[in-house]
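The structure is given below, and queries will be raised subsequently.
The complex appears here minus one protein chain, its other protein chains still in place.
Moving on to subunit A:
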Amino acid sequence: MNLVRELVAMSTRDRVRAIQDLPMSFQEKKHIRWVLKHTGNKSPCHCYNLTSFRKCGSNVRSARQTLELWQGTMKEIGGKFGTSVLSYFIFLKWLFMFNVFSFLVNFGFITIPQLVIYITHPFFFKGYFNYTVMYYGSYSNETLIGAMDYKMQLGYFFTIAVYMLLCGIALIFSMANSFRKNYVLADSTSSGAWQLLCSWDFSITNERAVRQRKNNLRIQLKESLSEKAQHEQLTSSEKLKHFGIYLGSWLLSTSLTVGCGASIFFLCQYEIKAETLLVPFVVSLMNMVIPLFYSLFNKFEHYSSQRRQIYALVLRNVLFRMCILGVLCYYWMNVVACWESVVGQALYRLVIVDFIFLMLGSFFGEFLSNVVGTRLLPRLGVPEFDVARNVLEIIYAQTLAWIGIYFSPLLPAIQILKFFILFYIKKVSLMHNCQPPRRTGRAAQMKTIFTALLFFPFFLGALSIVGYTTWSLTPSEHCGPFRGLNSTFSVVEVWIKEVEAIPGSKWVVFIYQKVIRSEIFYFLITIIILIIVYIFWQVSQGRKQLIVLLRRQIVNEGKDKSFLLEKLQNLQKSQELKVRLERSTIPGQGLLRTMLTIGTLQRSRRRTVQPPSIVS
């Protein structure tokens, strides 16, 4: 058996995996395993070691499963509401983990040394008691002398830098992974084949949810049947009208965005003391109210596909939030006198108020809509869980945390609490107030889009703010770990100068000077990456053409197959006829008929004219 030979040649783990993946019944797999056991020449004790190792591995696996956070809740949500709503909760959990990691790292490398300094030098308390360890201002620029010298400056800088780098790498990998698996540039969502065969969610176990799904599927199928008819009916006046509506809503949304940004800017300047909650309150209020306007505009517009509708809405929301954040950051960069802590405090207040508004939003968005929909205006019905809006809200919250990490190292602790409580609030609100989504959305593509959104505008934006702060802005003179330096980044320069003095570390200095500080290096790297991207792009274009050719080939082979089948059938029919004539009971006539038939057949096959050999 080829299969057994293949399996014998693999390593144990691959073999186990291959057997698990076989599409055979359990009996057959057991038989294969038995055959393998008796053909392999493994020694018995080797076998024992492997089984005990695997037992250990499976114990670890089941232990890890029990420790996983919120697993039971997620299964419950997935069972009742399907995978698209579940994707929101999975995304929330993922961001939660980011913050846990950040908190642990910051606490371990920044706060603990600072606390040690406070303990060993108690007289420092007096001067720096203006700010708690929450904010940048209270961190000193001392060096902890111990078994190893721990410089607070370097520790602070590198912790933040390494954390941002790791976040970026994690995001890029996750995005690339999603793209590879899920973002297949395929046919439109409303294709009948996909709806019928692939969209049924086998994991739903709730009777009411199943009934609703069936209902929705029926509605979607009816829509897709009628959509085909609708497409060709748009006249040019209707097209002009639609275009006018698009233009109008884009103008409106842009002007709303610009207006809000300007008002925030003036409000910040008007507010003399930054301790009031006015600015965070107004910002969060705008964040809650303006997206509702955008959803309203969206309803009036007419889009050719549901996906484009969601993209337009998401784009507008993203632009709005980026604008607000941009205005705030621009204002903060121009504050004086221990400005980092001021910014840290402002961000902290923003995070808290945002949390309050998230809870309020849940209340208004879901609870009140439910009440309105069931009691007051039954026509509206029970609300659905708006995944896109909620995801944008948590992306925005995470961006605030990322910007604030430099100015307030313990902000992740607040964020952890915030996300933890938010998870349970959203879960309760979902279970009580919402119905399963009407349209079976493509959850996997949504996950890709969320991750891409998280990375491109928001993470990169936060990274550039922090980068700009560390690179160009002068740290404040009297507080924080970088006091007295020209820029935060000069910490590294100072350190490199010290490292130069240590023998045997020339390579570190070399890397710093020739690689990190030289512009030529980055220029060359950019050129090389652009060339590689261009090559890959051409390869993918070539592959697309190959796919088209192969499809045509499959169609042709199908036609060939049916043509050959037809010929075979004809041949079989003629053979049958021949056999029937041979078996006929009247010999003379039969013989004559046979001879005539043979003659006809021969004539038709060889296209030669032959006189029949026997004529009556």
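In this section, contacts are C-beta pairs under 8 Å (C-beta built on N, C-alpha and C of every residue); 3 or more make two chains touch, one makes a residue touch a chain; residues count from 1.
We adopt the following convention: contacts and distances are computed from a predicted model.
J.: According to its UniProt record, what is the protein name of the omitted chain, chosen from "Centromere protein M", "ATPase SWSAP1", "Calcium and integrin-binding family member 2" or "Alkyl transferase"?
T.: "Calcium and integrin-binding family member 2"
J.: Determine which one of A:Leu3, A:Val16 or A:Leu267 touches the chain that has been left out.
T.: A:Val16
J.: Which listed residue, A:Arg308, A:His478 or A:Lys561, touches the chain dropped from view?
T.: Within the whole complex, the residue contacting the unshown chain is A:Lys561.
J.: When the complex is taken as a whole, what residues of subunit A touch the one chain not shown?
T.: 16, 19-21, 23, 25-27, 29-30, 33, 51, 54-55, 58-59, 61-62, 65-66, 71-72, 75, 78-79, 83, 181-184, 186-187, 191-194, 196-207, 210, 214, 217-218, 221-222, 224-225, 442-445, 551, 554-555, 557-559, 561-562
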